[in-house]
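Of the protein chains in this complex, one is absent; all others appear in place.
Chain lettering (A, B and C) follows the sequence in which the chains are written, and residue indices restart at 1 in each chain.
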Amino acid sequence: MIEFAMHHAWLVPLLPAVAFVIIVFLTRPWPRLSSAVSIAFMLASFVTAALAAYGVFTDPHFKHHPLIYTVRWFGMQGLNIDVGIYLDPSSAMMIFMVSLVALLVQIYSTGYMKGDPGYSVFFSYLSLFAASMLGMVLSSNLLQMFVFWELVGLCSYLLIGFYSFKISAREAAKKAFITTRVADFGLLLGILAVQIIFGTLNFDELTQMAPNFENYTTAGMMTLIAVLLFIGPVGKSGQFPLHVWLPDAMEGPTPVSALIHAATMVVAGVYLVGRNMFLFAEVESALYLVAVTGAFTAFFAATIAVTQREIKRILAYSTVSQLGYMMLALGVGSLTASFFHLWTHAFFKALMFLAAGSVLHALHHKADVWEMGGLIKKMPITGWTFVIGGLAIAGIPPFAGFWSKDEILLAAYQSGHYFLFLLASITAFLTAFYMWRMIFLAFFGEEKPENHPHESPANMTVPLVVLAVLAAVGGLIGTPSTPLWQQWIYYGHPHHIEPNVIIMLSSIALAAAGIGLAYLLYVRDKEKTNAKDLARRFQPVYKLLYNKYYIDEMYQWFTRVVVDGSARITYLFDIYVVDGIVNGSAAITKGLGSVMRYFQTGKVQTYALVFYMAVLVITVVLAFTDASSSVLVMGGAE
Amino acid sequence: MNFPVLTICLLAPLIAALILIFLPRDEERLHKAVAAAGTFTSLAISLYVYFSYNRELGGLQFVERIPWINDLGVSYFMGVDGLSLPMLLLTNLIGFSAVFASWNVKKRTKEFFVLLMVLVAGVMGTFIAQDLFIFLLFYEVVVIPIYIMVIVWGSSKRVTKEYAGMKLTIYLLIGSAFLLASVIATFVKSVQITGVPDMSFHGLGQVPFPEQFQIYMFLLMLIGFGSLLSMWPLHSWSPDGYAGAPTAVSMIHAGVLKKIGGYGLIRLAVYVMPAGAAYWAPFIAVLGIAGCAYAAMSALAQKDLKYLVGYSSVSHMGYVLLGVAALNSVGINGAVANMFAHGVMAALFFSMIGFIYEKTHTRWIPDLGGLARQVPRLAVGFMMAAMASLGLPGLISFIPEFTIFVGSFERFGLLAVVAIAGIIITALYVLRAGANTLFGPPRQEYDDLKDIKGPEMVPLVVLGAVLVVGGLLPSLLFDVINSGVEPIMAHIADYLPTAVQIGGGY
Amino acid sequence: MTGISVIHYVLLSAALFSVGLFGALVKRNAISVLICIELMLNAVNINLVAFNRYVTPETFVGQLFSIFVITVAAAEVGVGLAIIIAIFRNRLSVNLDDFNWLKW
Partner (left out) sequence: MPFDYSLITTELIVAALGLAVLVLGLIAPENRQKGLGPITVLGLAGALAAAVLMWNVQGELFGGMFVVDKFAYFFKVLFLSAAILVTMGCTQYVSNMGVHGEYYSMMIFAVLGMCVMASAADFITLYLGLELMTISFIILAAVNRTDGRSVEAGMKYLILAGLSSAALLYGLSLVYGMTGTIMIYDTAQLIVAENISPVLILGLAMLVAGLGFKVSVVPFHMWSPDIYQGAPTPVTAFLAVGSKAASFAVLLRLFAAGLNGMAGTWAMLVAVLAALTMVIGNLLAIPQTNIKRMLAYSSIAQAGYILVGLVSANEAGIKGVMFYSFLYVFATMGAFVVVAAVYNKVKSDEIEDYAGLAQRAPLLAAVLTISMLSMAGIPPLAGFVGKFYLFKTVIADYFWLALLGLIMSMISVYYYLRVCLVMYRDEPKENTPIEIPGNIAVVLMVAMLGTIILGIYPGPLSELTNTAAETFFLH
């Protein structure tokens, strides 16, 4: 059974794809049936994934010898591409996590999306997404990965724009697609360079070649490749400066935000960098770039999150920030820490999104946390699971987030990038603060009389509970005392970082301080005067943060003025210059014709005159150009 | 002699046209049925040929050869190889779909379908003719039917249909004058050199033309085929022409007719004049790249859907040129595959735009919006075409583009990056168009639109299926193409600049 | 006869031809123009006869030719006059400048 699952791991992505096809072509008119099909296939996929993962994690052989099955996809002289599966501990972990979260989100959606006219379509998209995401995780080469990478992007586009009749959703979807497209341009270039330089895109072959890259190319080129490859993840994982689409992506239905824009798709970038660690590891500078980008993004997004008011936006910026953590970990060389955080983050962030969805569901999509309050009384399950998520993300032991975040801080510290470590630590404080600011504002304090919240139905709360459990205990597999994680998921050789008590304690302290500050400002201070006062006192800073550093505006300006402007200029050039030449020559031809026709006067003698003038001209020209006739003699007559 | 499969394939639409001529004027449904039957026959035959073609063997198959004009060394020489086969299939896919995309034509249907059948047969002929002269006979068969179809059934927007039709026709004809001149010169030169007239592509390919001669001739052929392929800056007929043309013509023109340019460039110019190709390749690459970027930028400024797709197709043809210019196996494979992919995609795009125009009477993007709610199936077709246009993996156009990028990146390095950047702009305009047409708040005036159904679904189903199947199983396409490209590459290998050592360029 | 050679005849013929041509170009009356054309044909006849005399004295080819020319010219004039009558009936004019319905 396990054996079967491992050797048929392609079933994992295929099953949801089948569900997609069935829903689109057969069951679309029957919503309940569609969701049943979707969930059934997802469950099958999850079981297969779990079995396969179990198989991998029980045989240490796979630590160094991934299970690879490939078939030829297409090829020609100079370019041969396979498709296949690449099953190693990392991908096993990912398929387990992705299929699990996807399954839970689908179950949750049966409640959340109830009655929506696009119910069936929604489930078909979710299935397609799951298929693509799982396919990407299992990819055995870069091109295949890129294909699925784009497909998850497509699903993201479709799902963000699910309420496409809303202009904001439409624009957000477009923005997401285009922003990631810009990034994918870099990724594509990187892939092309790899193909041309190494002649293959297969991970197993590249893994062998990368350490000896001097045989193929220069270190500079190698760095360039790594940087190009990294651009893709910058877009997909919402790293600065291409993070702008992710908060807007919250226009999609909340289950989508949970699944795609928190737990799975956005970590694809992290996964891609991790998967290609063999390339990045060869070039120090590229790795450093990853680290800096990650750390800065983490901090930067956290500062924005502090001032935001909409519940999903806060979560979105928090996601950006957490993704920054993961990148930082990769950058400092710790695949272990990065993927560990990826793992825990998936659970607690999905949990928080789903809980937020539950809140929105109850409040009829009123999103501003300042207009909520005291929800925990009416919505205990949602509230308490949210609190668990909050504890996890803030880094309070023994919740999952603590262990993974600690691992990252530790890795950063030990890599010697103290500044990055400092930035990460501050971020930890900010994270705790803004998260708990939100929790306190939304769930505690006074109830707002205009709200009539009610607890969500079981199909929504059950996934919450499951995720809450995972968020609580999911980190226990990687504690210093039970370093299971560290033994399985690593790059090169297992990390045996000595736990550093000071760092551990300081991170707890920072988290506690953040929560405490939030408590002081938003619970103790019933009127929130201090908070408002602070905002007023630091008005410019507050505005800057609240407006997300005006990056969106800059991009908009760039698109509107530079891109559209040059497009307009090109077009005008086209119709007036390029086409002008064409029309001009046509006009000249026609004009010549209509002018010359007037030589045809209709008078016989004009014609005769032209006739004999021509004879004269021809004679003269021929007599003067023909060499043999230069002697003026009458040859035949003499 | 074998059963003349290809001739029958070629004649089926012509026979349909002949039957149509003798049908009464007002039997509209019958006209459509006959046209559909004719194109379906061709489609079925070409599918049969495509899948029974022996890929391992490669080379010309289904050959028919009858001496035709002895003093010119012309023979009625039909056959398919890996290069013509996808194009043959493409022609018939689009021809068949075009009949159904024209299902709502009400005006003078008899003439319309007669001309359409001639059009399909003409295009098909160019792809299966293996003799240069016969190729030329078919090359311009289509020009006049197209003109008449544009002026009678076309639409006037930014430019009048009369202007569009005339521009399309005269532009392409003048381009072809250069081609004809070079063909005549090539023929005369080949007789001078070998003493035996032979107009088959293969025969001409064996003639050792002097290098200088090849260089001149290649330039002329490039002008000829380039204008048909809407190579920048010879592209300006294309957006206007497509905008003026009726749906079926836009489909066939953008879908396959244009591809004759790329096909001819490979089949004739590169194959017969390899030294010329090697000489001009960087120039072609620059034009191709300019075309990609320039047309993509122009497309971004468009508000009329047909203009948008018109410019977009110019941009995509830039990729084809780039692939050809790479002059390596990968690049040319990609170029041919991209022609196929773009053909399917453009035809689908134009047919969907045709339906939108038919139903809403506008193609002006700001006047549209929210159609996804009112006509969901139409929206699906539109989005599929749009996604294929921006090169979404999983649809047919990604792998060809990728292949072209590999081929050209290898040869031209940084230069190719500009073209690859075109994918961003493409995404921008395609998504904008999709978003502004299909999404957003539905408009009241379109509330009672009828979604496409019945025969109208055929283009979406046929072309959409090809989009997806070709995207998932690119080897279906590439194995065939490769079997045609390899011999060409082997043939011209001696003339090519020494291949860039892998990685050596950096 | 030493003073007169073929050149003189040729020059005479050329002069006659030119006079005829000049007349044909400037005269407005259709009949005058026809007569001028006859002059030009006669110039040709001079040429033919003179060349016969000086170049091929042993045959009569040139003279024969000139007789044919005279005959054909007569036929042409016959047709010409008929047409001029026809057009005069139609337009009440024989002025060539009036015959410009067909132009451009």
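Basically, contacts are C-beta pairs under 8 Å (C-beta built on N, C-alpha and C of every residue); 3 or more make two chains touch, one makes a residue touch a chain.
Keep in mind that this is a model prediction, so the values were computed, not measured.
Across the complete structure, the visible chains that the omitted chain touches are A, B, C.
Taking the complete complex into account, B:Ala185 is the one of B:Ile19, B:Val63 or B:Ala185 that touches the chain left out. Seen from chain C, the chain kept out of the figure touches residues 6, 10, 13, 17, 20-21, 24, 30, 33-34, 37, 40-41, 43-44, 47-48, 50-51, 55-56, 61-62, 64-65, 68-69, 72, 75-76, 79-80, 83-84, 86-87, 89-91, 96, 99, 101-103. What chain B contributes to its contact with the hidden chain is residues 67-72, 74, 108, 111, 133, 136-141, 143-144, 147-148, 151-152, 162, 165-166, 169-170, 173-174, 176-178, 180-181, 184-185, 187-189, 192. Seen across the whole complex, the unshown chain contacts chain A at 589-590, 592-594, 596-597, 599-600, 602, 604, 606-608, 610-615, 618-619, 621-623, 626, 628-629, 632-637.
Quick note on the criterion: only the chains that are shown with their structure count from here on.
Between chain A and chain C the centroid-to-centroid distance comes to 95 Å (mean Cα coordinates, whole Å). Centre-to-centre, using mean CA coordinates, chain A is 35 Å away from chain B. Chain C has its Cα centroid 64 Å from the Cα centroid of chain B.
For chain C, the set of residues touching two or more other chains is empty.
Annotation for chain B: no residues touch 2 or more other chains.
Those residues of chain B lying in contact with chain A across their complex are 167, 170-171, 233, 235-237, 240, 294, 297-302, 328-330, 333, 370, 372-373, 387, 390, 392-394, 398-399, 402-403, 405-407, 409-410, 417, 420-421, 423-425, 427-428, 431-432, 435, 438-442, 474-475, 477-479, 481-482, 485-486, 489, 502-503, 506.
Against chain B, in their complex, chain A makes its touches with residues 72-79, 143, 146-151, 154, 161, 164-167, 169-171, 173-174, 177-178, 181-182, 185, 188-189, 192-193, 195-197, 199, 216-218, 220-221, 559, 563-564, 566-568, 570-571, 574-575, 578-579, 582, 586. Within the complex formed with chain A, the chain C residues making contact are 6-7, 10, 21, 24-26, 33, 54-55, 96-97, 99-104.
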